[in-house]
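Here it is: the structure, laid out below.
Heads up, one of the protein chains got dropped from this complex, but the rest are sitting where they should.
Entry: chain A
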């Protein structure tokens, strides 16, 4: 697990925000995916989608149910709610098919070749300012930093601990990789977990 790729992702996200991009892509790895989901949970990015080299089709361009058909379906479901559940395969239909109310799953074309997969991120802007402005590594590829929950308690209260500066900027977040997955520092304090610091974001 090298942190070099993460460092590249950090600078790429900063650059993409400065360039006011709406959508950008990063290489896929388990750590990247989990970290980006953490960023989405904290509200820094709007969407995380696995895709290929081309960006995934925007929601508006994808096939949708037209409003009339939607209305009809809603009426029918209101009368016969059981139609929303799959029927057993005795009546000539294959098992598991639903009569109505099928969820539309937009198929995102993910290449078979994992090397060609990319993680597509939607960036956020507010009041003409990027929401994610600064993203920096805490642990470095040559110097990992592990923090205990006590250290994290101090850091989240803006004090320095274990040579890591406190979270002094308003709304600053730090992400750590723990044995329960990639979590935000405050969440770690809440669950009394320690871990390896990855990056700080504000």
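Following the convention adopted for this analysis, a residue touches a chain if its C-beta (ideal position, glycine included) is under 8 Å from a C-beta of that chain, and two chains touch if they have at least 3 such contacts; residues count from 1.
We adopt the following convention: contacts and distances are computed from a predicted model.
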{"item": "Protein name, per the UniProt record, of whichever chain is missing from view (\"Cell cycle checkpoint control protein\", \"Multifunctional methyltransferase subunit TRM112 homolog A\", \"Postreplication repair E3 ubiquitin-protein ligase RAD18\" or \"Small ribosomal subunit protein uS5m\")", "value": "\"Small ribosomal subunit protein uS5m\""}
{"item": "Touching the absent chain when the full complex is considered, from A:53, A:112 or A:127", "value": "A:127"}
{"item": "Identified contact with the non-displayed chain, of A:70, A:169 or A:192", "value": "A:169"}
{"item": "Interface with the undisplayed chain - residues on chain A", "value": "42-44, 124, 126-127, 129, 131, 168-172"}
